[in-house]
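Each remark here refers to the structure printed beneath this line.
Heads up, one of the protein chains got dropped from this complex, but the rest are sitting where they should.
Our next item is chain A:
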Amino acid sequence: MAHRWKNDLTRADVTPPALWMNRRRLIAAMGASGAAGLGLGPSMAAAQETLEPNSLEEITSYNNFYEFGTGKQDPERYADEMVIEPWSITVDGLVDNPGEYSLAELLGDLTPEERIYRFRCVEAWSMVVPWQGVELADILTRLGVQDEARYVAFETVVQPENMPGVRRGVLDFPYVEGLRLDEAMHPLTLLATGLYDQPMPKQNGAPIRLVVPWKYGFKSIKSIVRISLTAEEPPATWNRLNPREYGFYSNVNPNVDHPRWSQATERVIGGGLFAQRQPTQMFNGYDEVASLYEGMDLQAQF
């Protein structure tokens, strides 16, 4: 099995600022040897200095979930109507154990763990989110991926009566997304069921969503009702709508601009009216995925 992913953001990043300021001073007071004793390398200390998680309020009131409308506040306003109980996930395609799974059945004995990830939207803003979830690889392994499978396809729930954006036909719903199998099996890739130690808020994709932190946010499909293993590259909603602007891979890449705006920089949400942009990192800073794309021209296959 692939190595387990190691978090470079720590619990200190989610605790209230007043508390982690104290802890930071404590770490500084302990000096280099103390920090080494805690397993904190110099780069991680630097990451702590610059990266702060967004507040729950920010994460839950600034969302793109076009099923509820195109406004950033629409999901918070309308997602309450979405029915998430009972929830059923269809598993089909090239798997040994297809069928209809409840959320509990899909998760089985896997225990969600915390992952603090950077989240970079294709619209050139970003957040830091403390997710709870399980590795998609663990789920797929249990479902039994057949040898011919090359891709994983996902589908979001459609409830027209509860979703104003669906009624208006903003996009071609249901929203669909896909990953190459090796991307899906990467230990960074998460099926998230919560954030900030609470069940996934509806506007963030309750009850279960994908999180692929090195890709633009729209790849991290919300409120999943279908997981299919396929041999062919599955359709992806934004890619299908406008392939010139949204590639199938959609890896965060500061060198490939969206035709309508630059991807070289991003604005971290939460900086107020005078927030400055910061440089966007290749693969959103998750260099460990670079090997997945060796030999590919990322300018052409963006």
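What we mean here is this: a contact is a pair of C-beta atoms (placed from the backbone, for glycine too) under 8 Å apart; a residue touches a chain by one contact, two chains touch by 3 or more; residues count from 1.
Operating definition for what follows: contacts and distances are computed from a predicted model.
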**Among "tRNA N6-adenosine threonylcarbamoyltransferase", "Formylmethanofuran dehydrogenase subunit A", "Iron ABC transporter" or "Protein-methionine-sulfoxide reductase heme-binding subunit MsrQ", UniProt-listed name of the chain not shown** = "Protein-methionine-sulfoxide reductase heme-binding subunit MsrQ"
**Request:** Give the residue, chosen from A:W125, A:F154 or A:Y286, that touches the chain omitted from the document.
**Result:** A:W125
**Item:** Positions on chain A contacted by the hidden chain, ascending
**Value:** 57-58, 61-62, 66, 70, 72-73, 123, 125, 168-171, 241, 257, 259-262, 267, 269-270, 272-277
